[in-house]
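Below you will find the structure I want to go over with you.
Of the protein chains in this complex, one is absent; all others appear in place.
For clarity, chains are labelled A and B in written order, and residue numbers in each chain start from 1.
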Amino acid sequence: MSNYYGKFYGYTGLFPVLDNEEGHNHLVELRSLLSSLANDRGSLFSRTGLVHGARFFILDDVVYNGHPTVEEHLKNCYLVLSMTFDGELEDLASRISSLGESDWGRVMAHCHSVDASKPAHEVVLEQLRKGQVTTSFLYVDASANLESTLKALLLQRKVAELIENGQGASTEERKALVKALAEQFKHIEIPAPGGFIGD
Amino acid sequence: MRDNELDLGDIQGNILRAYAFPHARFVQLALNDAAAGQRFFAQLLPLITTAEVWPDEKPNATLNVAISASGLRTLELPQATLSSFPNEFMQGMAERALTLGDVEESSPEHWDEVWQKNVDALVSIYGQTDNDCEAHMEQLGAIAEACGVSIIGSQRAGKLTVDGSLSSKEHFGFTDGIAQPEFKHSHSRHTAGDGKLASHGAWTPLETGDFLIGYGNEAKEIEAYPEPLLLSKNGTFLVYRKLEQDVVSFRQYMSEQAEKYPGSEAKLRAKFVGRWEDGTPVALSPDKADPTISGNPDLINDFKYGDDPEGFKCPIGAHVRRANPRDALGFKDNLTDRRRIIRRGISYGDYLNADGSNADEERGLIFIALNANLSRQFEFVQQQWMNYGNDFHQGEQSDPVIGNHKSSRSYVIPGDTSKGEEPFICTEMKTFVRLCGGDYFFVPSLTGIRLMASNEVDAR
Partner (left out) sequence: MSNIRGKAYAMNVITPQKRWKSIILNAAFKLLTIRFTQKDLRDLSFIHFARWTIIPATGFPKFPQQTRIDKTKFDYLLFESNFNGSWNEYVDAFNAALAFKLNLVWYWSENFPGSVPLSPFKAYIEHNQKYNDYYYMAYPGSAVSDVKNAIDVADAFDTLAGQLESSDEDFDKAYLKFLGQTQNKIGINGGHGPQMS
């Protein structure tokens, strides 16, 4: 199963965009919506608490590379979603559905979808599965889950300061510095993912 | 008969080899209009020094010319030609300030007055004596006046006099310009460490095309060039940067840190630069300057960093390791070969006296770099390696000597903890170097100059 890389899951899905209906050009509306979605701490993906990286793009057609290749075209436009996240697809689906009304629903409203009569998390999961294409080769250059990563990035800054402050200090002073930082990190609040630590 | 694979008589001097004259003048000109510019280039041609080898001895002085994007526009070259020049060149250095990290005190609004204007052309004069430079200046002045071209600025520069004798040091006290890229057909002396690493580990020359337009380069191709090729072949791009050095602050910072540093102040300085003041690489001699190395051109550049991944000899962030990381980034030196630049820097102002009595005078370096692709070579080095640290796994840390230290406040000199050595962290780093102006220039071949003078540039 190439969708897994250690504890990471690599998801790629294609969702056919709905045909135009009276008063609705779904492709135009979808592109407009995607460009307006929050991609910082207010993002849908930030709120799941599992996603390391995510993207949406429109596959409006395939690419023709010139003679002697045959030119061909797609009959549908697809919304492509890909994500790298912690855990299983089920975990992500239930996090998304637990957000209630969210950007997920607003985006998928422009795409073909599965039967919506089931419980919310099952609908999200089935939608993800229906659109999924299996990854042939996944590569992730990370070892820790999202929470540990964010915490480590915060700690790294504090450790840099500790090393500076501990330069030339006595053992006793160094112990005090280490103890204080360890204590501080037991109760530290990790900022939501999606933002700059520097900000 | 052909005596070289390159047409040396068509290539401007100082690209393939350094002149190594002690005195220099850099003259900034406004061409005013196309006709004036054409007359000027036509009349300047006989004075231009080429790359031909001097048969007996050096001339008393040399003269070379380069032209900026505003100069090309003033000459009214065809739009197809102008559009074929690379974007970064056509934008000019001031517009590239954010890309280059030329911000705060170094941002264009603080530049010298002449660099606030359009400098259309740059004439570089090097001489054995200042009088020799002056003689060329007079000729240049006469031609400019006759042609209707204006001299809008002039910068004096030269080797520094340190302790009463002419020196190769720059203002911070380090021997400068030691390592230069060695490339095919340049006819420079083969020096281990200047070229690239062959698969068997020996140093071999780089491809010509990363330094001269119109030749095969390290990507195994002849890169896109400005049209027509007749205009651009045998030419290259020149970076001119007037860098003010705050020597008082540099010396003060070093002596303050040296009080806490377990080694000598000379060693601390060497750990910042990656070379001792005499040029000995710390990668070869981490504990002392070694005249048997610094005095031997076959040894002074013959080193790698692959055996020192933790930076115990040469810190990972040291200036020369950043400027040319050799094999430090892995994959042999494949990730650095296409980032090399030729440097022709020369100091301006007088060396700061030990008692600081001439501290108020201006001093610094006229940084000159030559390369075929500004964006891939000079700009990449400046942005990624001087003002950023990611390629060295150092986050946003910048170069300890010439970098901007507004946000990256510390510099780590790693210690070999297996031998009980702690690292030394220099805190509250200062920005020692400020950009006072400069621009990007195209250095045409003699053919290119003739073509511009003729008003017959035909894009294709």
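FYI, a contact is a pair of C-beta atoms (placed from the backbone, for glycine too) under 8 Å apart; a residue touches a chain by one contact, two chains touch by 3 or more.
Nothing here was measured: the structure is a model prediction, and the numbers come from that model.
> Going by the touch rule at the top, give the shown chains the omitted chain contacts.
Touched by the chain not displayed, across the whole complex: A, B.
> From the listed residues A:25, A:94, A:149 or A:165, report the one that touches the chain absent from this view.
Considering all chains, including the one not shown, the answer is A:149.
> Name every residue on subunit B in touch with the hidden partner chain.
Touching the chain left out of view, subunit B contributes residues 98-99, 101, 219-221, 223-224, 310-311, 316, 330-331, 334-335, 337-338, 375-376, 380, 383-384, 387-390, 393-397, 407-409, 412, 414-418, 420, 422-423.
> Could you list which residues of subunit A touch the chain missing from the display?
Output for subunit A: 2, 8, 10, 12-16, 19, 31, 34-35, 37, 39, 43, 45-46, 51-59, 62-66, 68-70, 72, 74-76, 78, 80, 82, 84, 111-115, 130-144, 146, 148-153, 155-157, 159-160, 163, 166, 171-172, 174-175, 178-179, 181-182, 193-199.
Following the convention adopted for this analysis, only the chains that are shown with their structure count from here on.
> Provide the C-alpha centroid distance between subunit A and subunit B, rounded to the nearest whole angstrom.
44
> Going by the contact rule set out above, which residues of subunit B touch subunit A in the complex?
Residues in contact with subunit A: 260, 410, 422-425, 427.
> Provide the residue numbers of subunit A that touch subunit B in the complex, in ascending order.
160, 163-164, 167-168
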